[in-house]
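Note that one protein chain of the assembly has been removed; the remaining protein chains are unaltered in position.
Going in written order, the chains are labelled A and B, and every chain counts its residues from 1.
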Amino acid sequence: MTLWLMAGLLFTPLAWAVLTLLLDFSKGRVVTWLGILVQVLVSLGLWAAVASDGEFLYLLGGWQAPMGIELRVDGLAVTFVLLTALVAAACGWHASIYLDPDKPWNRYFWPLFWFLWAGLNAVWLGGDLFNVYVGLELISLAAVGLVALGGQADALRAAIRYLMAALLGSLAYLLGVALIYGQFGTLSLAGVTDLVSNGGAQSNLTFPLILMLLGLALKTALFPMHGWLPPAHGIAKSPVSALLSALVVKASFYIAARLWLDLGGDLGGYALAQLIGVLGSLAVIWGSWLAFRQAKLKQVVAYSSVAQIGYLFLLFPLTWGVTDAISQQAQQGITLQVVSHALAKAAMFLAAGNLIMSVGSNRVDALAGVSRFLPFSLFSFGLAGVSLMGLPPTGGFAAKWLLLQASLASGQWWWLGVLLAGGLLSAAYVFRVYRASFIEATDTDQFYHPSRSLEVIPMILALLSLGLGLVAEPVLSVMSLPFEGAGS
Amino acid sequence: MMRFFSVTVLAAACLAFAGALMVTVWHISGTQAPVDLPGLLVENLEASGVEHPITAVLLNFRSYDTLLEIGVLVIAGIAGISMAKTTSLEDPLLRTSDSLLYALQRWFVPLMLVLAGYLLWAGSDRPGGAFQAGAVLAASGVLMRLGGTPMEFLRPGVLLRLGLALGFSVFLLVAVASALAGDAFLAYPKAFNKPLILVIETVLTFSIAMVLLALFVSAPVNDAVEPEERERG
Partner (left out) sequence: MTSALLYAFAGVALCGIGLFGFLRLQHLLRKLMAFNLIGSGVFLIMVGLAQRNGQPDPVPQALVLTGIVVAIAATALAVVLIRRYYHLSGQTTLAEPARENVRPKARAVNREGAPE
């Protein structure tokens, strides 16, 4: 049964990429709906299978680890597979209505969308260092293609900048992989972890680990390497922005986190962990502040991503040199933050797309009067904002609560200020958008009304993000399955 | 002054990076890898169905990498043709009637096709393989294109898309068929290892050449200012 699920999971996105490449936009849309259905069912099935039977290794081609490529199907991986299925389904559905079928280039949206999905699944499940590199490149190139779709000069500039950053990040990661392979002669992450924890050549591997983390941090847009993110996420079409912010940046973070949790305990150090944490905190403050200052609506949301990504990097100081219980708590907090940010940010970008479509401008001050006209989309935007602020009972609150407890328990009280300031600053930029939309302007009465389903989709995502705080317990119990065996 | 300062800092940073890398490489080179992967490969080479170890790694042991890698190539092709202008293919600037080029082509193109075929075939037991063959094939296409041969199939139409997708889809079909036959994804049935790998290599060669050629051709050549730039109005 699980073998069928795995084959379905790996096969569907790739096959659908080929199918939609051969069809035009409208037919591709119908085929995509079918594929989304398959993919969501398979992801649910796999999640249920892991929740009941526990994790397993999937041998591609039937070859074992040093020879072939193993996929690690554990609780965290299937949680992210399921998250990807939900968010990508929402974005795909939104895009199928939002994108203009008459533009000749939009037909290429579907194959790129499916390749992106395939790459994401490959990264979540990846247990092989080099295979993960190929998965990352699959994601980057598909994402760049999606940003550049349509090919205006501004979009191209953003896409080229994004591509350059992504390529440099991948190369840094690959260089680390090359050094690790030179040291151990194996590419399997599990194998490397075993060898390192048995005391194999630890001093040689600090530099490769730093290289890989640096490359991945560049791809995740950690402050101060975030410059490429806002233009790319701000200028892409809204469903694309939602995919990029919700899922794509998480892929490189996920690998960095896995590397850190597996190898960081032996190879990392207090200073490195604190440095990454400080950069993350600066990202929270600086990103939120810049989000507050942006004139364009989607730039606000994009800078908010920079800030929210900053929280994720608190994982590094909160899991280094602490007891297992605290580390566990921090990991759960970060995982919840990834999930709730993915849902909330996708909702926010899709809602922002609706608002922009309605008022015909990307500027925040052009939103005047839209509150009476498009209250539903505005409400979704606000609900997602509530989760970003971290107010109860949202997923964002549950995540920050766990992080707060982990900070206090590990004696690193200085992260509390970041958590509080980040929440307040995000409240500021969300309310700014609200304030702009409640101003009554007399001269703007020609709003375009987007279709009803476009408005429903961000609402569903925002509600999911809101409800995540209430169902955090069962979700976390599946997520944390792998950590019980691993120990750090 | 400021500029000189920033260049110096940057150069120093790059030197430091290279130095750290050098030290790491030196340290690692003094140790012995604990896992003997080449030895393991030799032991399992027979089961893979090809005699050349690199081809065995690419198309059997780590075939998932290769599948995704072709995916990356197809993505680049898709993104490239999404930028293309149909009219650019008929750009009059590309129509040359140079008799020297023409004569060269008559010699080179058949030679390159034979070379591509040889590289493809050689892949099973000596250096060669799908990518090398595809690159040579694409190069011959580029040569023909530069020589002014019209290539209708390179329009961003259904033929081009079929060509882009062919290699990848055959590879994928084999992967899925092996998964449905009871083994894992990409585990070829033992009896068909060799013919399957040969079929995959052949279609991959074709598709790789198509992608590279499409990317060469898809650069926008016409100088029309985009009227459809703005979505609204």
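FYI, a contact is a pair of C-beta atoms (placed from the backbone, for glycine too) under 8 Å apart; a residue touches a chain by one contact, two chains touch by 3 or more.
These numbers come from a predicted model, not from an experiment.
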| item | value |
| --- | --- |
| Option from A:His94, A:Lys237 or A:Lys400 whose C-beta touches the chain left out | A:Lys237 |
| Contact with the hidden chain (one of A:Leu22, A:Ile97, A:Leu156 or A:Leu391) | A:Leu156 |
| Touch list for chain B against the chain that is not drawn | 7, 10-11, 14-15, 17-18, 21-22, 25, 28-29, 33, 37-38, 41, 53-54, 56-58, 62, 65-66, 69-70, 72-73, 75-76, 79-80, 83, 129, 131, 208, 211-212, 215, 218-220, 223, 225-226, 229-232 |
| Those residues of chain A which, in the complete complex, touch the missing chain | 130, 133-134, 137, 140-141, 144-145, 148, 151-157, 159-161, 163-164, 167-168, 171, 174-175, 177-179, 181-182, 185, 187, 235, 237-238, 298, 353, 356-357, 360-363 |
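Assume only the chains that are shown with their structure count from here on.
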| item | value |
| --- | --- |
| Where chain A and chain B are represented by their mean Cα positions, the distance between them in whole Å | 29 |
| Of all residues in chain B, those that touch chain A in their complex | 20-21, 23-25, 27-29, 31, 33-37, 40-41, 44, 60-65, 67-69, 71-72, 74-76, 78-79, 81-83, 158, 161-162, 164-165, 168-169, 172, 175-176, 179-180, 183-188, 226, 228-229, 231-232 |
| Residue numbers on chain A that touch chain B, as the complex places them | 3, 6-7, 10-11, 14-15, 17-18, 21-22, 58-63, 66-69, 100, 103, 105, 108, 111-112, 115, 118-119, 122, 130-131, 134-135, 137-138, 141-142, 144-145, 148-149, 151-152, 175, 179, 182-186, 191, 195, 200-201, 203-204, 207-208, 360 |
